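These notes are about the structure you will find just below.
Here's a slice of the assembly, chains where they normally sit.
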Amino acid sequence: MKTGAEYLSSLRDGRSVYLQGTKVEDVTTHPGLREAAEWVADGYDRFHSGEAGAFHPMYELPRSAEDLRRRMRVLEESDFTASTSAVGLALLTAAPSLAKADPVYALRAKDYFEHARAEDLRMAEVITDAKGNRALPPSAQDDPDLYLRVVERSSEGLVVSGAKFHITGGPVVHELVVMPTKRMKAGEGDYAVAFAVPANAPGVTMISTSYAPKGDDVRHYPVSGRFSMPEAMVVFDRVLVPWDRVFLDGEVAQSAVLAHSLGLWERLSGIADMAHLADLLVGAAQLVAEYNGTAGIAHIREKIAEMAIYATMVRASLEAALTHSEETEDGMVFPSELFTNAGKFYGASEYHLMVRHLHDIAGASVITAPTMADFDNPDLNGYISKYLRTMEGVDAERRMRVFHLIRDLTADALGGWHQVANIQSGGGLFAQRLVAKNHYDIDHARGLAMEAAGIAKGGE
Amino acid sequence: MKTGAEYLSSLRDGRSVYLQGTKVEDVTTHPGLREAAEWVADGYDRFHSGEAGAFHPMYELPRSAEDLRRRMRVLEESDFTASTSAVGLALLTAAPSLAKADPVYALRAKDYFEHARAEDLRMAEVITDAKGNRALPPSAQDDPDLYLRVVERSSEGLVVSGAKFHITGGPVVHELVVMPTKRMKAGEGDYAVAFAVPANAPGVTMISTSYAPKGDDVRHYPVSGRFSMPEAMVVFDRVLVPWDRVFLDGEVAQSAVLAHSLGLWERLSGIADMAHLADLLVGAAQLVAEYNGTAGIAHIREKIAEMAIYATMVRASLEAALTHSEETEDGMVFPSELFTNAGKFYGASEYHLMVRHLHDIAGASVITAPTMADFDNPDLNGYISKYLRTMEGVDAERRMRVFHLIRDLTADALGGWHQVANIQSGGGLFAQRLVAKNHYDIDHARGLAMEAAGIAKGGE
């Protein structure tokens, strides 16, 4: 297993990363990216073991609901490992289906998983294509590269071109695991391609964005100043993929398998993240109400209660998904699609209301509280100390910290990121809703209605 | 165990029941009540066993989450047993607390449970007082009977007076299990009284209401025409309660224990009922969309999906409540308060939106479809057959049946009952919300926020 320092060192590999218009020489030191690298490095150190054969717990295969439950706790308390975990399990869950296209795909997927486990790698999920005009399929776009595709095949491997969007963590992982964004149709074989390449593969360029505060006083950003993860637009410009890293090449029938498997694992960690964030928002609401002296007011208590119920219902969907986990032929378990997807939709669709409650409880100081730099200025310190405190035990500093926390989490760049990401991860609310429905037992429900209506089933 | 016929016979016991202003001589034959009695009788027959010592599965004590899960299936597939089940378990769950007031209370509660099991009785939950002016406590009402109270004590037992409202199933059960509606205060000992009396005890009068269609063509009410359960206002006019049926008498410290225990079990079956009803509504939505030829339209599919997600989230809360069940000292398990209460609030508060979706999908024929009597009239049959059908395989009759089902379930007397009962069972949305919050780990959430804000815990 790698140490944090080894991990940081491994990122200095010549990768081509840009942020805000300039090339980043070293992602481990560049403001806006280094925070992400350090966050991941911390995770390495926390789980590090020098024992031979040791590996990170997320590389363990879940064999029971209890295994899954334990895994979720590891993910919750740890660094950015969700995408690595999801990619790994997706490859294994999809392997039987990939084997139907060609048994070699399944073998390569398993080999790759073992390689990643042995080398203690971190991987990004690389799915969403540029897509061009959404009203047209890949093959009808006026630029054929608007979906990533195979542009050449040789004895060495595939050559691919295209761009993938919204690649969380791209600049700070070792590997990019690429898969088609949706089911391809007959004649779109060049788009039905899945593979892995290192982040520094020739022809790969990452154009990053980050909600990390750049140049600002980090104390004004108690969360995003410490923990941030960049997104990247990843361009593949005639990138060579060696055959042993190709997991699909041309079989449109299997083109959606990987995205589907990945989606489930991603949404599972999505609901875990939403439950954690929800608890944090409930806590912030309670804290600011206490500090303001409003915790006893009926409508404040009511709003905090609604937030707590939201957090609990998101967690209920996670619990139900684990309790009703299912098993693959290989004996690996995966969570219930129904409960996972319903929880993802519920959590994303009600999130904005929780933020509204929090803002309603906290008051306008969320956006107008002085900064810690103001507090440090001797001209102002007396004024701020006097007027921001509220009562015995609640001094100005702790109250300001809570306002900054709330602003950072919900009313500034990170807050915007949460709002958009909650909705968009898992394909937008529309997609989440329909995926959830597809796993609902509509025939059972229909049968209940027929029986209640007095319509003979046989008469159908 | 009793047969259905034995149960029906046992109801002819001289009980004093009124419906719509007239006294009911026999609840098993009176329209508006007999449907309820027959429904319960069917349940007796379904679970009947002649074996010595056999008893209904709801009298089995749950010793594990799996036991609870099995129990929920029994309740879901069976007749009106939820209140009997809840009362029984509430007595046992509360017993250790009652024992603190006086060990004899706990013994009587257990004896009573065994008696009910042996006799295969059905019991009603009798809680809500008349309450008078809600702004005043029991002891400050201008009429002291506005909360049920002990008016006399003798060697034979207690004498009580008062009225209890919204007693579901009262007219068709054997026993009334009475408990205080809320925590009483010092000096309100006469109101801190819990006991059981038979439904035909002298001095007990039940004034019933029912959503059963009275005198109308039952085919216009496919559900409420077959399954209905009356509510009753139960008046206690100097009713004698023998000592061995007294479970609390004067100890205000324990006055809320029974209602609290009962509430949990009642809300658990509440979420199970809501999940079942939700599935039925989803099925009705799907069926009517298919029959109308609109099942493929995007916004219709979207609404059905939201209904399915609602049903799934209610069920998720049930599943999470069972998975996280806890154990009493006696080794009996009970569901998680947190998940049960959160699910109850969520299900009740979003129910109206599901009904709106269903009405939106179904169309105005929900309220304007001809009756089955119209269909039978030879002058009209041809017209209705011609114009109510929509396509090959969807004839007028089955389409009308679905419209009547939807109207009966959601837009007529039973529909109104569901809307009000969903909200009011469990004490109104306000109470449900706060009960849920009381079981939420607010300290954990608060700690998360303090840590994220950079506020030292020690500094508190």
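Note that the chains are named A and B in the order they appear, and that numbering of residues resets to 1 at the start of each chain.
Everything that follows uses one rule, which is that a contact is a pair of C-beta atoms (placed from the backbone, for glycine too) under 8 Å apart; a residue touches a chain by one contact, two chains touch by 3 or more.
Predicted, not measured: the structure shown is a model, and the values here were computed from it.
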Number of identical chains forming the whole complex, with 2 shown: 4
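Basically, only the chains that are shown with their structure count from here on.
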Superposition of chain A upon chain B: rotation angle, C-alpha, nearest 5 degrees: 180
Inter-centroid spacing, chain B versus chain A (mean Cα positions, whole Å): 41
Residues of chain B touching chain A in the complex: 219, 222-223, 276, 279-280, 282-284, 286-287, 301-302, 304-306, 308-309, 311-313, 315-317, 319-321, 323-324, 338-339, 342-343, 345-346, 398, 401-402, 404-405, 409, 430, 433-434, 436-437, 440, 442, 444-450, 452-455, 459
